[in-house]
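What you see is the complex with one protein chain gone and the rest in place.
By letter and in written order, the chains are A, B, C, D and E; residue numbering begins at 1 in each of them.
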């Protein structure tokens, strides 16, 4: 799955920078809902902390819930972008009414909270859960695809969505097929986030250090995370 | 600090149930902002997961940012209440305009996001940061107290707040003094959360298991947290 | 009906304080909509004004519309809690998406206005009217119960509600049955309000007297209400 | 005061219909805040109920809090307009940013709730209380006027208001003077409401009887109000 | 069509002022959506600029999208009212829940943006597109009428609307028929706007010149519009 995400990212990336897809050392195999988010975040942050002085140009967090995004911005000296925020912001630039299709019903509230935080809740007419966990795409193949397609049709006809945001991290290859099949754009967060990361790098923009994204204080690391504490 | 919180809780608790104040095994010594939140949450959840079959009647999470609150609800078989949500909900029952006083400016955005999520952002006329970290109260003593008092005065006169929510976990003893001194109620989250927890226990209410608070799937535990995974 | 409400309240109350259920001297027999609200409020306030120096510990207003709640806070020297506000605030602590089931369609707008005022409109996915007036529960018995059950089912499946708030004052005994039958929590305002009142009493919190809840000026009483005017 | 309101209304009214200014039989002499609202409303409604078959063409409720407005619409067979709603709706047609100047701080929350209900809260940049009760204008004369003028200046320079809504019922004569003196329009609710009432009469529009404004059920009248109950 | 609008306006107008219905010299024959709006606005403004010193008493802009309304207020020395804003503001005075019926789906977003700007989005439960362009009413006759009637029925039963706002400029004669047929008020913007214009004239209110409605600077006119530039 990590490699698949890497390939999707490389496909849209501008020539030049190298894209490395990384799985954190530990943490849940996939993220659906608040619990898995909570246990994945420290390991995700550890990967960023590892970067150290020879830091990366930018970080793309490839979980649609944008878990750990705010915390990552307190660590990184480069731009950090979440695939969820990337997808909905850009979708709002090409469509007035959006719909999001996510995995399980337990993911709806975290995504809705994010949309409110980003200000895009009014533009999102529906968050539909496909009732398919992250891994179902591989395991179910054609059936999963058909199931997601049904949700897209519903979002278009019942909710009058003009664009669909796909709340799965590994659906890049499916997005184009679905777009053509349904006559509306299905947006894949990985691709969008890579392009936004390139934009932020090009603009030299990183998170403002004035308030909530100020650099983390060393005290917050302990136990298995101690070795990732920033050094003065 | 943990013991101080315990004492504050016991002071308002109804007779009967025993209150145990627990410090998670690991994690940052105090929480100000997104980064410390992220690293504290798994250890906090581990404490709840430990509860096991001989579970507690209710859990009060004693961090004003309500870090890990949603995730805790996916684990616990008892009510879980955060001191931040408790304080602002109850404050809104006794005053129309609230103000929150928090530690550092990096805590303002997380709290503001919470208020929006709880629906109480319109009722909160200002979140003021005292620019004092959590431990400053002990270390600075009288000066810290005077500093917070100045913020309360400002919230009352400039923002026309009718009640102040104190975004510090260990300020219980200060709350009453401040209330009288400033002629408006300064609300301490610990006390309020204990009473709301009692209320939820009395009503037999725990988090709905239909959607975002559904019980966690075992897969989410790995590394040092593996031993806390729920057993079927 | 008053006695039934009293029994529901006593059932959840902590041991100790005595609960007295009171019907105001005059006013509409039941409240559905703006008109009945308006004519019930002065009689309700008169009951609070009567309390005088030997005042009660707390007041629970047992109308789901929370009619007269704000005005009651300008009179009482003890905490005042409405069953509507109690139910929705507490429901939001155990579920992300709520639905309210009320009596007649004329009650929907007043309830919706209240939700907006409390900040809980975004969390309430639907207010459904059962098209059954307050007294129908007694008169229709089984049929009324079946009708309300249908509304609960609809709120769960069509609106994806995770908890139901019952906008009837006397439905306490039905709430538990419905909860089990439908696999989601049906919340009765009376019980919740009693527990919140206990919490406010325990915390020593009454309405802030700085602005909108300042004590009433005597001039406002006249005609049949003159004898309830506060004495300096 | 009632007569003064009548004169203000007649001054702007179109030729033709007769304007009768009525003081309800009972109720508080003036309305500032929730308590006085509650005790004034039934007497206000009684006046409308009296109208009977030889009903008036339209009703203007001359209290800026719009107390009883919704309930009045459940009784009247003619249009009902409140001076508060009239003033803020029309003000929003001539200015982007509004400010309201009201009597006492206890009136701010009721007005703010109304603005939210009408949807005009985002357009209102500030509700300023002059800390002058309704009668102060007569009693204080020049000083009251100067005090209100200071609030208008503040709303213009500090809050960048483009129009001021005067939340006093009897300030019609002051409005024009203030408008010229401060180079921005000070809007008097009485005049605006009369013109909106004329508009509704001209359009044949009364409150929709489908939901919250459905005609009142007779049961709601009791005690001193029994004689105003609608007859089938 | 212009003449038909003129007749509808004259039908409700108070005796006295003369109503002139004007078609701008150029511009799209009808307006559905952002593109036609953009190309119609300068010609519309030119008509207002022509007015010159012997100006009209008031301007009614007879396009439901309120295209050019804000810009018109920077030119006119008399009140300007749009039929869209007029209809929704007045509808909100007689009903809690509104629905709008418009022409094509491309008109929904512009109308929704307007509602948000006016603050009336929360009160509008649905914007339904009849999928009939402006001219279809003449061309299709009975069929168009039946189609719109179906949309009204849907808004009433599915969206629980209490009043319908007709987003067509020339539907005045249809409004009354539809109102009676469906037992709820169908509101025609032309009639409402004429009455609001009369009200503003009676009150002597024009757009505040302090900020966004300040008189236009001459530089903005060029090309075919140069002759309309205001003269100092």
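We adopt the following convention: contacts are C-beta pairs under 8 Å (C-beta built on N, C-alpha and C of every residue); 3 or more make two chains touch, one makes a residue touch a chain.
As the structure is a computational prediction, the values presented were derived from the model and not from experiment.
Note that of A:83, A:101 or A:163, the residue touching the chain absent from this view is A:163. Contact between chain A and the absent chain runs through residues 12, 14, 79, 81, 85, 89-90, 92-97, 118-123, 156, 160, 162-163, 183-185, 187, 191-192, 195-196, 198-200, 202-203, 205-208, 210-213. One chain of the complex is left out; on chain E, the residues touching it are 25-30, 32-43, 45, 68, 70-71, 73-75, 105-110, 113, 116-117, 210-214, 216-217, 219-225.
FYI, only the chains that are shown with their structure count from here on.
Of the chain pairs B-C, C-D or D-E, the one whose interface repeats that of A-B, sharing more than half of its contact pairs by residue number, is C-D.
Inter-chain spacing, taken between the CA centroids of chain B and chain E, is 51 Å.
If you average the Cα atoms of chain C and of chain E, the two centres end up 43 Å apart. The multi-chain contact residues of chain E, meaning those touching 2 or more other chains, are 96-97, 122, 160.
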